[in-house]
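Only one protein chain is missing; all other protein chains are in place.
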């Protein structure tokens, strides 16, 4: 009884996660096709229009009279671009480092893993803050900072999975047949590790969205007048007391995105665990 | 046990060393001349040169690193150009704020995580279980700056229960102190309890499936005894470790919340240092916070080893 329900729950989380992420992706793609208003166009005469009160601005307008819906839509590009690309970069570097250190266990491997340990020791977004200082604010800065943030988790994961898988017979067999390391890695390790990596990837995107929005909230991410959800919230702060609706849309957009990617990660994880047992 | 202790401490020292190198290197490759930055654009080349010498910037990198590290170990992190004060003093001033909200939020997160974690593992697949798992997901997905803003408006301005910003030291007025840290702590706790709840729930489930639970049931003990004395006791190790780690990480992760609530803590200091590119301050802060985190984690690990001295040997069997 209990087992059945459990799998239903994990399928639900996967399903809800996929729906949420698809919704955000849809908004992002739609922003390239059609946006109701130019996102950075200021119109002082149309400041602080409450959501849907004039039937023209569905989510209202902000302190400069810019259409919030349009800014949310364009903002989704920034959020997804920064978070997905930085997770891809971080994952690629992380996987490479993890694989190298698992392959050359001695000096190279252990020193790589030591540096990874060092990177991991920086708590929270401290590392990202430090890196942003160096590479500068803006989209590129955020991407670099978040990708470096992502390296340790991926390299640790790959490293431990490779050391686990390595002892398996078919890998040993492939080695004895004279396959090169690269061939073995692509043919055997990658398929064995793929499910876990996909899971990790999805959760990492959730985390990356959180960091990107935090950075842009702190004014260290994308710079005005461009739009990102964190920046929108930061701009809404001073008017928030009177015009609370300003914070609703960006906040919910962030929650949907993070929740979506996290749920996919969790759902996949449960699913894989169940399939293995 | 002694071996474990030595290895653990050795590991922490190595990580600290690496962290110091990373911190030093990352901030050294920063474009721009720190001396120029301090003196401003009107400084003559001679003035810059003089400052270079007095800051030790004319020496090779490894020498600079060496003296920086030795100074750090003596708790001397140089002087912030922005504040014109010693970095150690600035840190000491800000530390209580951050520690208070980190500690208070960990207490809240722990309470919530244990209450819901225990209930949801005892009544698996019940309403309370689904509820716990939902708030667990939601908690990790809500951005702290957003919920912080919502709290400010709702509890601070509408209900006027709590101040919307600022910090009152505990020595000044304890009630006001508590009020000033409540909202930020709750906001931090919302972000933290999810992971802890997950760990509590899974280690409770593990503990509930152990043989000693069968024994407790045959003995016909009260449910409170069964679940709190037996199940929870067996499920404490993992959550305690996580609590320690989370607390440590919070000390370095309060920037956003301190910004929202305008608290003069370490996180805000970090942000100021980043915004004004005060490298000496930033280096000192990053090094201090990370060292603090590593030490706390070390202490927690050692404490758990003492609470639970032979658990490892035991699990391996006879």
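In order of appearance the chains are A and B, and numbering begins at 1 in each one.
Note that a residue touches a chain if its C-beta (ideal position, glycine included) is under 8 Å from a C-beta of that chain, and two chains touch if they have at least 3 such contacts.
Assume contacts and distances are computed from a predicted model.
S.K.: One chain isn't displayed here; going by UniProt, is it "Xanthine dehydrogenase family protein subunit M", "Cell shape-determining protein MreC", "Oligopeptide/dipeptide ABC transporter ATP-binding protein" or "Radical SAM-linked protein"?
M.R.: "Oligopeptide/dipeptide ABC transporter ATP-binding protein"
S.K.: So which of B:230, B:247, B:261 or B:292 would be touching the chain we can't see?
M.R.: B:230
S.K.: Could you please point out the subunit B residues that touch the chain left off the display?
M.R.: 210-212, 214-222, 225, 229-230, 233-234, 236, 308, 310-311, 313-314, 317-318
Please note the rule applied: only the chains that are shown with their structure count from here on.
S.K.: Rounded to the nearest whole Å, what is the centre-to-centre distance of subunit A and subunit B, using the mean of the C-alpha atoms as each centre?
M.R.: Chain centres of subunit A and subunit B, defined by C-alpha means, are spaced 22 Å apart.
S.K.: Residue numbers of subunit B touching subunit A in their complex, please.
M.R.: Going through subunit B, the ones touching subunit A are 14-16, 18-19, 21-23, 26-27, 29-30, 124-125, 130, 133, 137-138, 140-146, 149-150, 152-153, 157, 248-253, 255-256, 259, 270-271, 273-275, 277, 279, 282, 286, 289-290, 293-294.
S.K.: Hey, which residues of subunit A end up touching subunit B in the complex?
M.R.: Subunit A reaches subunit B through residues 2, 5-6, 9, 13, 114-115, 117-119, 121-126, 129-134, 206, 210, 213-214, 217-220, 230, 233-234, 236-237, 240-241, 244, 247, 250-251, 254-255, 258-259, 262-263, 266.
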